[in-house]
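Quick one: structure below, then a few questions.
Every protein chain but one is kept in place in this view of the complex.
On to subunit A.
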């Protein structure tokens, strides 16, 4: 399937707290955009592979976030649960351009799988 990625500016990095996250509403589901202590950005679907907990509300440490509901630790790079837990949430390409956060989004079609 052809997928065209549109790089979409969602706002300045400074609007996301360090070691924290903000969310972006997308028709395919909410996206959590994380900022680490050293100002890297990552984006994941805002739903824990365990029971869909809002990862955007977790504690961010290193390149991981601890889910606020039952403490699964999710790797921000791969979206994979770490340690003994198994599961994966979708990742969305994210990068910084001149201090602005840009997400690589796939145009959403009704019925298409999550990005």
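The definition used in the following text is that contacts are C-beta pairs under 8 Å (C-beta built on N, C-alpha and C of every residue); 3 or more make two chains touch, one makes a residue touch a chain; residues count from 1.
We take it that contacts and distances are computed from a predicted model.
Chemist: Given that one chain of this complex has been left out, which of "Xanthine dehydrogenase family protein subunit M", "Nitrite reductase [NAD(P)H] large subunit", "Sodium:proton antiporter" or "Molybdopterin-dependent oxidoreductase" is its protein name according to UniProt?
Modeler: "Nitrite reductase [NAD(P)H] large subunit"
Chemist: Which parts of subunit A are in contact with the chain that was left out?
Modeler: Residues of subunit A in touch with the missing chain: 8, 10-11, 15-20, 22-27, 30, 33, 36-40, 51-54, 57-64, 66, 68-69, 71, 73, 77, 103, 105, 108.
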